[in-house]
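Yeah, one chain of the complex is gone here, protein chain that is, but the others are all in their spots.
By written order: A, B and C. Residues from 1 in each chain.
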Amino acid sequence: MSLLEVRKLSKRFGGLLAISDLDMTVEEGEIRGIIGPNGAGKTTLFNVISGTHKPTSGDVFLNGDKLTGLRPSRIAGKGGVRTFQRSAMFSDFTVLENVSIARHLHARESLFGAIVGTARGMEKANEGRALEILEFIGLTAFKDELAPNLSHGHQRALGVAMALATEPHILMLDEPVAGMNPAETERMTDIIRKLRDEWNITILLVEHDMKTVMGLCESITVLNFGKKLAEGVPAEIVSNPEVIEAYLGSEDILGDDDFAA
Amino acid sequence: MDTVTLIQTLLNSVVASSIYALVAVGLALAFGVMKMANFAHGEFFMVGAYCVYVLYALVGLPFPLAVILAIPIVALFGLVAERLIFRPTRKNILAGFMATAGLAFILQVLAGQIWGVGIAKSIPTPYMGAADVGDATIGWQRLIVIPCAFAMLLALRFFLYRVKLGKALRACAQDPEIAALQGIRTNRMTALAMALAGASAGLAGALMAPIHSVTPYMGHGVILIAFVVVIVGGMASIEGAILAAVILGFIHTFVTTVTDNLIATMVGVGFMALTLIVRPQGLLGRERA
Amino acid sequence: MSAPEEVANTGLASATALRRFAPLLLLAAVLAVLCVLGFELRPYHRELAIVFFINVIMVTSYRLITTTGDWSFAHVVLMGAGSYGAALIAKHAGLPFGVVVPMAGITAAIVGAAFIIPLLRTAGFGFFIASFAMGELVRLIWVKVQFPFGGTRGIINIPSPEIVGLRLSPPVPFYFTCFIVMLAAVFIMWRLDRSRIGNAWKSIHSDDLLAECVGIDVARYRSLAFITGAFFAGIAGALLAYRMGSIDPRNFDLTTMIYLIIWVVVGGTTTFWGPIVGLVVVTIAFEWSRPLLEWRPLMFGGVLIFFLIFLPGGLESLFPKVGNALRTPPGQQFQRLRTWFTTFASRT
Partner (left out) sequence: MLLELEDVSVRYRKIEAVKGISIGVGEGEIVTLIGANGAGKSTTLRAISGLERLSGGEIRLEGKRIDGSSPERIAGLGIAHVPEGRRVFPMMTVRENLEMGAYLRKDGDALRADFEDVFRRFPRLQERANQLAGTLSGGEQQMLAMGRALMSRPNVILMDEPSLGLSPIMCREIARIIRALHTEKRTIVLVEQNARLALALAQKGYVMETGRIVLEGPASDLRENDKVQHTYLGVA
């Protein structure tokens, strides 16, 4: 059984069919990239899988459990967690507190417990785990910094740390290296690789930076107009004429007769 | 319900719907443009009523002239509210909204201090007598509300759909950034929206002055109904507000006839709660993407 | 280590200790003063203090709801639900004070739970006005229904509070009763604010989509905040019912709600203590303005507008500024004042 299975998925916004009849599977332990030109439906696919949007038709399964129609918090509880394109964080809190809040699923507290303060031991263990995650991501030095004071690269890393805090089976990264400088990009790709190798987390990522995608992913799904255009290992994708056309556009578009410039 | 009561109630429903529509349309318009929500909208209604009290009952101008003058006067209040409250708080609509609760307080106190808090102002009925509709009768004073409200709503519609400035206002409500790219000055449009909101609420108040009792606190009941109408209609939708005004106007009048006013208001609020559960975006509101 | 250095170090240590314990000392001092005042105050001022305690519960519970980003306009009506609950239970069931007060809280929580079902569909501005309409609905029921709510006349002859045969109704015992209930309520809400649940609420305010995606059930936690806030508003309502001996729907009208908002806006909602500071300041100003009775709503309406436009963070946002000012030399302060003034002048 595949870890993630997308069956006949469609999502319509008004007149626009953002995803149409998409089938896709992701195996346990993969690093899968999703690419495609702007407006191809990549982010919509993420939104539907993670529960932020409801699909118009079709289903999503994680470990055989149906995710369709569940809210993101429930899907996170089942092990499917996403990050955001923008830097998303709880801005009134420190870095450590952000990760600690994201441990919600594993450190729930009852109303009574909160008032009486019975959860001290659990909080300790929880904070220990949060610190481990920060160490792994390389943010330990900033743990007491307010999250909005971090640099862009560190804020994006914090986003990944918060997703990890939920202990996911599959981590969906929405443009993890967007807006990063080369050094930051390098660090982030290392982290992603280690997540799979050492933490056994399956990775699904949408990314525009082709160098990163080609270097990091073992398999790639190309979307265009909400449909699957191609799927395969990076070498196949790069040499696929349809993909090149989708990306660079075709000169044929202009028609030979009026193409004179 | 016998036929006479039925006709009577139907006519009253149309009167109520007209007033609701006048009050709610301005609220929806201002909310559509730059998300301005005015808690003092009921007090604008009150100011409109006081305009008629002063100009007609005290100064002695003819009633139609007093009503017509109330429109620009209250529109001016809208302009001032936009400039002094909504523009400085544009980044936070909730702050602007709460600040207008303060404005409501201020207008109430001013009205009370100038014209007295105690008893309601009685305004001599300008149009005595009643019209016979079948076997039912309805006072002229109520009946004239209908054409006046219709005229105002039609004028508003004409302005929004036929006049360039009105179209620009709609453009601004749909996408302020793109409207600015066409050279439309958004600051002017927000001022215009608030002026129109004031104008329609002022007219409603002016028309109701001889029917309603004129007190500094008469805005309270109005704002509740206006909010219910706007939520049911879909917040920023003018058409939605008018549709909801008609629905709630009929519900209110019929329930009032069968039971009483308070229960009718409760049914109205209950209808709002139901709408929120079944269709959170309101009758004609657009779904958030 | 040379002697002067050592002295400097211990000086530093005691300074940090002072900073750490200063708030506690301040709190202890305030509580001690309030205890003494319970015996020493003149009757009028003691009554005022009792109302103040009730209002402290109100602002703190209101702030608890706003930590999720939801500004409710029904909080005073929920307090009323507590008052009516307490009055009816005390009058008809004849239960003692110690049972009635929590039951009043539960009554308000149940009404709050009914409110939150449609309100969850709304956010921000929609939440505000929908909650206003829901609150008015309940208030109209009180106005309308003669039995058991007594219509516009409300409920009169509420039995005086008693606990294990001890009469709490005389001014001094009642002062301390309210004082203790307030302390307990504020303490519980303070613990909640500091807990993981409180953090979940604040995270929803900060970014509800992110909160949902890291596993926080946003609808559930918004409901929890609203219902918990309602519970404490109900407790405050019970105290109010006992203090007044009779209640009617006008006690819980729009004006009262706007005053609650003024307290909270003046104080600010970012910190736990902000709303209480706002309440203290506005209460004092309110008393001073007694000679200008009829102009009062106008003044406070103006205060509300002023704060929302010029000091949207409330008085609490000045605390760090005051702290900084005390630490910076006067020359720099003057400089800062000048830049502040020029930016202020250019903004208006």
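Definition applied: a contact is a pair of C-beta atoms (placed from the backbone, for glycine too) under 8 Å apart; a residue touches a chain by one contact, two chains touch by 3 or more.
From a predicted model like this one, the values you see are computed outputs, not experimental measurements.
One chain is not depicted; across the entire complex it touches A, B.
Interface note for the absent chain: among B:Asp135, B:Asp175 or B:Asp260, the touching residue is B:Asp175.
From the options A:Arg74, A:Lys143 or A:His208, the residue with contact to the chain not on display is A:His208.
Within the entire complex, the positions of subunit A that touch the omitted partner chain are 14-16, 37-39, 151-152, 155, 175, 178-179, 181, 208-214, 225, 238, 244, 247-251, 253-255, 258-259, 261. Listed for subunit B, the residues touching the missing chain in the whole complex are 164, 167-168, 170-171, 174-175, 177-186.
The definition used in the following text is that only the chains that are shown with their structure count from here on.
Distance from per-chain Cα centroids to the pooled protein Cα centroid is smallest for C. Separation between the centroids of subunit A and subunit C, computed from CA atoms only, is 41 Å.
Separating the CA-averaged centres of subunit B and subunit C is a span of 33 Å. The residues of subunit C lying in touch with subunit B in their complex are 71, 117-119, 121-122, 124-126, 128-130, 132-134, 136-137, 140-141, 143-144, 254, 258, 261-262, 265, 294-298, 300-305, 308-309, 312. In the complex of the two chains, the subunit B residues touching subunit C come out as 35, 37, 84-85, 88-89, 92-99, 101-106, 108-110, 112-113, 117, 220, 224, 227-228, 230-231, 235, 262-263, 265-266, 269-270, 272-274, 276-277, 280. The touching residues of subunit A, counted against subunit C in their complex, run 50, 52, 71-74, 76-77, 81-82, 84, 88-93, 97, 100-102, 104-105, 107-109, 111, 114-117, 119, 123, 162-163, 165-166.
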